[in-house]
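Every protein chain except one is present and positioned as in the full complex.
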Amino acid sequence: MIKVGIIGATGYAGAELVRLLSRHPQVEFGALTSQSYAGKLIWEVFPHLYGLVDDRLEELNLPELVANCDVIFTALPHGHAMPVAEAVWQQGKRLIDLGADFRLKDAAIYQSWYKTEHTAVDLLASAVYGLPELYRRQIKDSRIIANPGCYPTSAILGLAPLLTNRLINPESVIIDAKSGVSGAGRGLSLKTHFSETTGNFQAYGVATHRHTPEIEQELSMLAGVPLTVSFTPHLTPMVRGILSTMYAKLNQDMTTGEVLAIYRRFYEGERFVRVLPEGMLPSTKAVAGSNCCDIAVTVDTRTKRVIVLSAIDNLIKGAAGQAVQNLNVMLGLPEDTGLDFAGMYP
Amino acid sequence: MIKVGIIGATGYAGAELVRLLSRHPQVEFGALTSQSYAGKLIWEVFPHLYGLVDDRLEELNLPELVANCDVIFTALPHGHAMPVAEAVWQQGKRLIDLGADFRLKDAAIYQSWYKTEHTAVDLLASAVYGLPELYRRQIKDSRIIANPGCYPTSAILGLAPLLTNRLINPESVIIDAKSGVSGAGRGLSLKTHFSETTGNFQAYGVATHRHTPEIEQELSMLAGVPLTVSFTPHLTPMVRGILSTMYAKLNQDMTTGEVLAIYRRFYEGERFVRVLPEGMLPSTKAVAGSNCCDIAVTVDTRTKRVIVLSAIDNLIKGAAGQAVQNLNVMLGLPEDTGLDFAGMYP
Amino acid sequence: MIKVGIIGATGYAGAELVRLLSRHPQVEFGALTSQSYAGKLIWEVFPHLYGLVDDRLEELNLPELVANCDVIFTALPHGHAMPVAEAVWQQGKRLIDLGADFRLKDAAIYQSWYKTEHTAVDLLASAVYGLPELYRRQIKDSRIIANPGCYPTSAILGLAPLLTNRLINPESVIIDAKSGVSGAGRGLSLKTHFSETTGNFQAYGVATHRHTPEIEQELSMLAGVPLTVSFTPHLTPMVRGILSTMYAKLNQDMTTGEVLAIYRRFYEGERFVRVLPEGMLPSTKAVAGSNCCDIAVTVDTRTKRVIVLSAIDNLIKGAAGQAVQNLNVMLGLPEDTGLDFAGMYP
Partner (left out) sequence: MIKVGIIGATGYAGAELVRLLSRHPQVEFGALTSQSYAGKLIWEVFPHLYGLVDDRLEELNLPELVANCDVIFTALPHGHAMPVAEAVWQQGKRLIDLGADFRLKDAAIYQSWYKTEHTAVDLLASAVYGLPELYRRQIKDSRIIANPGCYPTSAILGLAPLLTNRLINPESVIIDAKSGVSGAGRGLSLKTHFSETTGNFQAYGVATHRHTPEIEQELSMLAGVPLTVSFTPHLTPMVRGILSTMYAKLNQDMTTGEVLAIYRRFYEGERFVRVLPEGMLPSTKAVAGSNCCDIAVTVDTRTKRVIVLSAIDNLIKGAAGQAVQNLNVMLGLPEDTGLDFAGMYP
């Protein structure tokens, strides 16, 4: 059994990790920490776990936790995973960070978008961007995994075949993304207050959202040239799910079928990316509760644009599920260990 | 491997059964039938199953299906399971009926509430009411299981300890139940049309709902005397879940703690009934996606009434999950085989 | 033009009052106060008012506000309207309090349920319970109106004809009430956090909710004898609306039609109480956005109980709309002035 520690177990991503790992056959909990609820049993905070997980939440004792665990997960606001990474690194353990601290390879870009000093710059080169469909081999051998952001997961998986195969103009990419409210976390605010959010669809962070440089970094690498994108996130009155609608100019005339064939080849054998048959479109409900990313492609011959739709469950493939997938890759387990379930429908 | 057939695989209960059984380690599908979608692949009808279940839906060929399967599930409107039961019985197979045809022991009561002739009266005596927490031993040896209705599951589990222990006046029971809209099925109607249902809370079937005699039959048996109840179902603007609020007059002064102790004893060792600690109340979200029934009890000393709250996922413990639990009991498997997951939260 | 002041204009009831009164032909705003948002324009806090109401929110200066306004509305947590009432009384102005401070005639009961000292006991005898359908004449001449609670409005209107006409056993009354989340106000909490509340139905305040003594006071007066009730409020995943399901034992055999006839007579000529035709049931959606209370009655001959359903918009008939109705009664205006609109559907 692998002993895991979860630092930040009572945010939504952390709690989802607890739920998933509590049924993972190779894992046991070394420690679950929570700043707000230390001392409580986890099910006092998350009632769905009553009778299933009986661990008590603790305050973080970093040296002890790292010493005691084989793999450490951090599900913390940005800036808080850096000291953990240092400790993990020094003690030869492994870290999967669900936050933003190790996603950007360039500390200057991190600092300019996150307005936070990066205090573990020396570790950036050792960190691997934890998108298994693209970086499986690197993840296997890495000790610091930067679990991707929810929006970037949907955008990068959606656009990778186009850019890798040089099918589109890299400067033409527009990503219009819509997320369920759980993406905003468990922290209280009017933006996530039931009466304000129900029946309410709205954009936020227009032209300023912090997932922009993360998307641009990864897409630029795939394209082989630096590119910028327009990325607009929206809040949708539902709990789980992201749907990203992406637009780009095709470099040449192609049919939907031709583009789809390229996608199918690109994702062949991938358990968690489902390239949908022509005529079927993704929906957040079809992936909610699962670790799948559903993708559809449409070529609009009138405008010579390709429109890509990709859907994920933001808390699973966009956070905790992908973290478990990364853990499985690291441990050499079948990638769907503990993740082999269908979404919940309806 | 046990070969199962599901007759009516594309209603919500049927599809949930497909989802659950597709991950059950001891089961394989013999046949999935659908009147509306015969000829299609199941994932063309339920997109969450894409890549996970590849079975093709068929029209029902009853003799062949029964011959070919060990256990048959029916998830059909009332009246349609009777001929299936006859065929199953004759061929020595086993039936778990998610509909109403074998729940009422008295055919006359069935006919008066369901306005349908009962054509398999001879089999009624062989049918067992499939509430494992009450009838585990009988289920094990039975060949016809009447899987309980969703409302009755929540009501009976909520009231059983009170009536069995003669703590309340049997004529004082009021059950005010609230269900998510998935309980109304996948059939189209204005009552289940998104724009009419969202933001809308309403009662229906006041004093006439067909689950009333089922509840009364089971509560009367527990009480040892015939009783009638007031049962009012309501439609709640959410997809999954039932919460029943139940009121009854206590026969003697008791504290909440005393009543709770009786509940804990009654459900000791039950994996799927969670008697909540004092101060914690059930909610549909805490059980959604799980096979659990959560129960809380409050004694109101001002009115000398006891108020019981019980919550289930109507499609799981209220339908497909309970059916799998019954299957496990029948087969002598651990009762949580294929059901060992927490609910999804948030 | 009547000059009105609203103390507490940025809670949901206060903001709804601003919306309604901004279109009232006989009213202008003297002052809108807000503790949290003083200094801001009202539409910076409530974007639907942009371009329609340009008033600036102020901190409360009680003497000045009272001197400057003809009618003062308080939409404050309990305990805060008492000093306002004293000032209003002394200066000969009129108060409509949307909070709880003047609803209970017995200060001892107030103190025991609200855990707050009542500091304006001398004014209690002058206060009138502002349910126009019952107390229209007294409201007209009063200077302190205690605007009823949202749950009590639906419960009292629903039960008044039965108790006034001595049709039921007064000790048998059970009120199972379901409210939209806006009833919990604009204050932030996990209970009203979108991701926790969506898809979640739950009870709260079981046997302890503060609207209980208010309901009991009014029902006792109608019945002519002191009575207690079981009252259970529930939180429903929708924004607006209350549906109360009420149960009582009939004193004699009656048909639904006979009871309905009594209701029709009782509410004859009432603009805002709609006794529905037999066969039609109330729903929160049919009243959302309106000042109506919809009522239906069903006699269950099996159990000899009558089941009453009543629905309101908690923020309108249950708060701000009823306050405007009270204002109209006070001023001798047609009762639907500024309230003559249908609900919004769907």
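Each chain carries a letter (A, B and C) given by its place in the written order, and its residues are counted from 1.
To be clear about the criterion, a residue touches a chain if its C-beta (ideal position, glycine included) is under 8 Å from a C-beta of that chain, and two chains touch if they have at least 3 such contacts.
Values in this document were obtained by computation on a predicted structure and should not be read as measured data.
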Among B:G199, B:P282 or B:G321, the residue in touch with the chain that has been omitted: B:G199
Contact residue for the chain not shown (choose from C:S34, C:T74, C:T153 or C:S182): C:S182
Contact with the hidden chain (one of C:L159, C:V206, C:M246 or C:L276): C:L276
Hidden partner chain, touching residue among A:E28, A:E44, A:D70 or A:E196: A:E196
Missing-chain contacts mapped onto subunit C: 12, 15, 19, 22-23, 46-53, 182, 198-199, 239-240, 274, 276, 280, 283, 285-290, 292, 294, 340-346
Hidden partner chain, residues of subunit B it touches: 12, 180-182, 186, 188-190, 192-199, 237-239
For subunit A, the residues touching the chain missing from this view: 174, 176, 178, 180, 195-196, 198-204, 206-207, 228-230, 232, 234, 236-241, 243, 245, 247, 281-285, 288, 298-300, 302-303, 305, 307, 309, 311, 346
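Assume only the chains that are shown with their structure count from here on.
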Same-site or different-site touching of subunit B by its copy subunit C, using the half cut: same
Subunit A-subunit B separation of Cα centroids, rounded to whole Å: 36
Interface hub residues of subunit B, defined as touching at least two other chains: 198-199, 239-240, 283, 285, 288, 346
